[in-house]
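Got a structure for you, questions after.
Removed from the display is one protein chain of the complex; every other protein chain stays in position.
A, B and C are the chain letters, set down in written order, and residue numbers restart from 1 in every chain.
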Amino acid sequence: MPNLISDIPAKRRFTVGMIGGGHGSFFAGIHRAAMRLTGCFDVKAGVFSSNEAVSREAAEALGVIPERTYRTFRDMAEAESIRSDKIDVAVVVTPNHLHYEPCRLFLEAGIPVICDKPLVNTSGEAEALIDLAEKTELFAAVTYTYTGYPMVRDARARVQRGEIGEVKFLYVEYLLEWLANDPSKLGKGGLWRGDPGKAGLTGALGDVGTHAFNILEFVSSKRCVALNAKLSTTVDGFGLDDTGVVQMEFEGGAEGLLWCSLAAPGHRNGLRFKIVGSKGTLEWRQEQPETLHLSRMGQADLIYRRGASDMTEEGASCVSLPAGNPEAYLEALAVLYMDYASALEAGPNWRTIGKTPVTDLNEGLRGVLLSEICVRSSQTKMWQPFPKSRMWGDP
Amino acid sequence: MPNLISDIPAKRRFTVGMIGGGHGSFFAGIHRAAMRLTGCFDVKAGVFSSNEAVSREAAEALGVIPERTYRTFRDMAEAESIRSDKIDVAVVVTPNHLHYEPCRLFLEAGIPVICDKPLVNTSGEAEALIDLAEKTELFAAVTYTYTGYPMVRDARARVQRGEIGEVKFLYVEYLLEWLANDPSKLGKGGLWRGDPGKAGLTGALGDVGTHAFNILEFVSSKRCVALNAKLSTTVDGFGLDDTGVVQMEFEGGAEGLLWCSLAAPGHRNGLRFKIVGSKGTLEWRQEQPETLHLSRMGQADLIYRRGASDMTEEGASCVSLPAGNPEAYLEALAVLYMDYASALEAGPNWRTIGKTPVTDLNEGLRGVLLSEICVRSSQTKMWQPFPKSRMWGDP
Amino acid sequence: MPNLISDIPAKRRFTVGMIGGGHGSFFAGIHRAAMRLTGCFDVKAGVFSSNEAVSREAAEALGVIPERTYRTFRDMAEAESIRSDKIDVAVVVTPNHLHYEPCRLFLEAGIPVICDKPLVNTSGEAEALIDLAEKTELFAAVTYTYTGYPMVRDARARVQRGEIGEVKFLYVEYLLEWLANDPSKLGKGGLWRGDPGKAGLTGALGDVGTHAFNILEFVSSKRCVALNAKLSTTVDGFGLDDTGVVQMEFEGGAEGLLWCSLAAPGHRNGLRFKIVGSKGTLEWRQEQPETLHLSRMGQADLIYRRGASDMTEEGASCVSLPAGNPEAYLEALAVLYMDYASALEAGPNWRTIGKTPVTDLNEGLRGVLLSEICVRSSQTKMWQPFPKSRMWGDP
Partner (left out) sequence: MPNLISDIPAKRRFTVGMIGGGHGSFFAGIHRAAMRLTGCFDVKAGVFSSNEAVSREAAEALGVIPERTYRTFRDMAEAESIRSDKIDVAVVVTPNHLHYEPCRLFLEAGIPVICDKPLVNTSGEAEALIDLAEKTELFAAVTYTYTGYPMVRDARARVQRGEIGEVKFLYVEYLLEWLANDPSKLGKGGLWRGDPGKAGLTGALGDVGTHAFNILEFVSSKRCVALNAKLSTTVDGFGLDDTGVVQMEFEGGAEGLLWCSLAAPGHRNGLRFKIVGSKGTLEWRQEQPETLHLSRMGQADLIYRRGASDMTEEGASCVSLPAGNPEAYLEALAVLYMDYASALEAGPNWRTIGKTPVTDLNEGLRGVLLSEICVRSSQTKMWQPFPKSRMWGDP
């Protein structure tokens, strides 16, 4: 199976158009580094910024020709859609409130889309995109990076094969520290996250809570059916929630709990989950992504390890380096891009690649719903139902 | 300062009467081992079981003379109260529903009381005992063992001196696995915990949730003012909650979260807390009690260690062994008994010993209130207020 | 099986005479705390110091009557040997150079002996004591505390049952920090350890290297047959080695490596071993004594835990508290004293108690030989043979 390292024989390559990602857009650089790592993608077109000079500078640095450096994503969708060498996929890395329009335009132009998380700011928009993607049968994905870690996929497979018995309780925490600094000193990067006009309905919940929620559903293959949230602002001057606690119920009766914060000093990117089953408990921490901890009734704990011979097929299939030569964050994102390459190659059958489903627009919708329903619950101080939806990969 | 090891010069010794603790009572043996460790207590009287033969066997093994081996705790309270060499303190280690009566009788008989946790099964009983203790000015304590760990006291002192800034979020989890086994195979020891007639209003919450709640209030020096609980039974056939989640609000606006379970495979005695402040976060785990983890904004984490020269005075004052020669559970309980010895020596001024307050009947009451209020919240699916009370050591 | 907690029915009790252990003798207090914990020993006689006032103070604190508070250990051996209630065992906790004489006198007086480690300062003395003990068939033991940890015994049993295959490499390190401080500020406690007249031939090697060596032989059930040592003094003004490295060969061809130091800042009592076999590797750390780490070829690591149901019989038989309620250093020493109680009860058959052999005078001899042979190797810069001897428990 091809992995990040294998480069002989050559992999099939895909051309990319980028929306967003000029100088100063930190995560766009990470996306491009992950693409380089795969050896499957070439950026060939783009509108890298609403500021023309910034966009041109990016195009030049990335080797995009002036003809394919566009002023607006509307221009780009139109022009690319009629080229014989049109881009294979559009990668959308603009700020949150500028996701919907480009996604819609490129799908309408017949071009598959990879969109940064969160997908959009309202569930209505998300549903509109889902309809569009279903009608066009085009590949469309949301980059929930943490689902690219091999040990997260290994955890998912172990839950599915019953290694922890029946799932009883799903715990996740995602804590960051950056906002705990004097907020008056926050740079532009931080402040927009507290601005409802840009970040959307929620702060911490939308920014990191959605990742946490997504990983619980991904690993457990279960859907949340109800929740009770308390969103709080602990840092003066921040315009949205910086901390949230969500109690959840999952289908089949499992309980869940989510705690997220942007203002927890000492936490850099502190995502961790603990899935309690009737026979064992699985734990994983993003900052030590190479191992998965299985503890069992009265017996020795097991430390599973990326690259070991006892990995599940689902985990092993996205391993690139041997055990002991650690992989990390960039590899996880690159694993998603490897999936995207397979999906693009598969065309309309893109949902059937591999054993691990792609995090698609439906998952993007659920992230948006999480924000909307948590706000409702937090305001009413009441439990709220959460709409069920199909499982990944289900028709 | 005397510690568990120091035995020259001799420490002052106190005579103990035990209520409960015959053969088969596991935790009574732990209490006596802790007392032996202190070198301050001698069991001289008791009613060790409602079964006379069991009680006599225990008396013999413990060297208690027949004259002071009683048939009922009522007999014992009466007889001891008029002896010239009456016991200095009564230690109550009966099952939960048999705490109230002996506590009441001994206090009325003018004898101080040390009672196992939870104090009693209703807040009315707890309040009655508090009134009695205040009237008699007698020492009375509830054994919240985990408050005896040096690094827990160190954590409390560090919070008080502002090392993590303003307290923002209090997280605690307390997970055990024993109930996850086939419940039909549970021995007598387990089943009574699911029997409302014996265990009280709650199962997991009363058994371990109270410890978790107590340690949050102890470490933060803050009081819970409202909560929203969801109590669940995940194991078929268990008569009470085996799992609980409690969202909390603390005075001054801090948020809190408690998760407890008796049915989390892979967890033996998994109590851990994380206190998030505006400048740093403190974490401690009962199964690795020798260290306290302080993580800070963008800087190296600190691993504080029992016995190191940079401990707080509050923590250092209950250290017995040098750093590197680990202490553990028995030492923690023995630290409480060292406190009790100091308290007994202080007489009516017992509240003023040392910097760390004794976990007294008021803390016992709050444990009982926790069960009552969580049941109300869980049934109504609503937030409920939690009565404020004086802080430890406050008049 | 009786353990530290079980006290009903009563255990058989033994009377103890102490040699050494007056005020200021730190480790004597630890020995007494361990004895208290067992509930099997009562100090009834002693010469607690060469300073009469100090000795009397100790006797009083410990409840030893004046008649049995002796001026010299010669007086004590003579007087006790003819009492009808003579002590069951003499516990020797004097400084190293005062071990030989009391051990000899008590054995000659027909009284079993428990001696602190290192046994004596020359192999000739050790051999004389061995001869005496064999002739008299009296119980005699050396307190290698670390062999009392349940997970160390569990490790030994796992090696014996072939869980790691054939033993290939034995690594141990034992690092402390105290000497790294400005040595001019060392108190009396430290300075004698660098004084050849008191500490013996070696410094770090005799003080902690012997523990490290003992634990390797104990866990592997293998004997060192040759070694190549380099002893160094890294702290100016210390009169003996403060650091040592010893390459070793074990019977059957296994390799070994020992590193010890008294001057390694950041290490409190840093004893850890790693036993590499053909199928797996076992690791244990004294500062986290509750777990034993087994790593295997290409498979999940196993974390064995004290108190779990998958412990070996040898490990489980010395467990007192349930898993999750941690045990530590005092319990380990108390486990040895539980063994000693069994041995005293067994009389001449004391070597056959239980599955784990007592660390006897022969092990004491090997510790002394270690110092002598390492000095020879370090001076000649050559490999030196190490005398083979019988295995624990062998006739």
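Rule of thumb we're sticking to: contacts are C-beta pairs under 8 Å (C-beta built on N, C-alpha and C of every residue); 3 or more make two chains touch, one makes a residue touch a chain.
Please read all numbers here as calculations on a predicted model, not as lab measurements.
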item	value
Chains still shown that are in contact with the chain withheld from the display	A, B, C
Full-complex contact with the absent chain, from C:Tyr171, C:Trp350 or C:Phe386	C:Tyr171
Full-complex contact with the absent chain, from C:His97, C:Lys230 or C:Lys355	C:Lys230
Contacting the left-out chain in the complete assembly, out of A:Gly22, A:Pro102, A:Pro118 or A:Gly194	A:Gly22
Option touching the unshown chain, where A:Arg36, A:His97, A:Lys355 or A:Arg376 are the choices	A:Arg36
Touching the absent chain when the full complex is considered, from A:Ala58, A:Ile164, A:Ile275 or A:Cys374	A:Ala58
Absent-chain interface as seen on subunit B, which is shown	294, 298-305, 308-310, 323
In subunit A, positions touching the absent partner	4-10, 22-23, 26, 29-30, 32-33, 36-37, 39, 57-58, 60-63, 176, 267-270, 286-290, 305, 307-308, 321-331
Contact footprint on subunit C, counting only the chain that is left out	164-165, 168-169, 171, 175, 177, 180-181, 228, 230, 232, 234, 243, 245, 247, 253, 255, 257, 259, 261, 263-267, 276-281, 294-298, 301, 381-383
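One rule holds in what follows: only the chains that are shown with their structure count from here on.
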item	value
Chain with minimal offset from the mean of all protein Cα atoms	B
Remotest chain, subunit C as reference, centres from CA atoms	A
Subunit B and subunit C, separation of their C-alpha mean positions in angstrom	35
Euclidean distance of C-alpha centroids - subunit A vs subunit C, Å	56
Residues within subunit A bordering two or more other chains	294, 298, 301
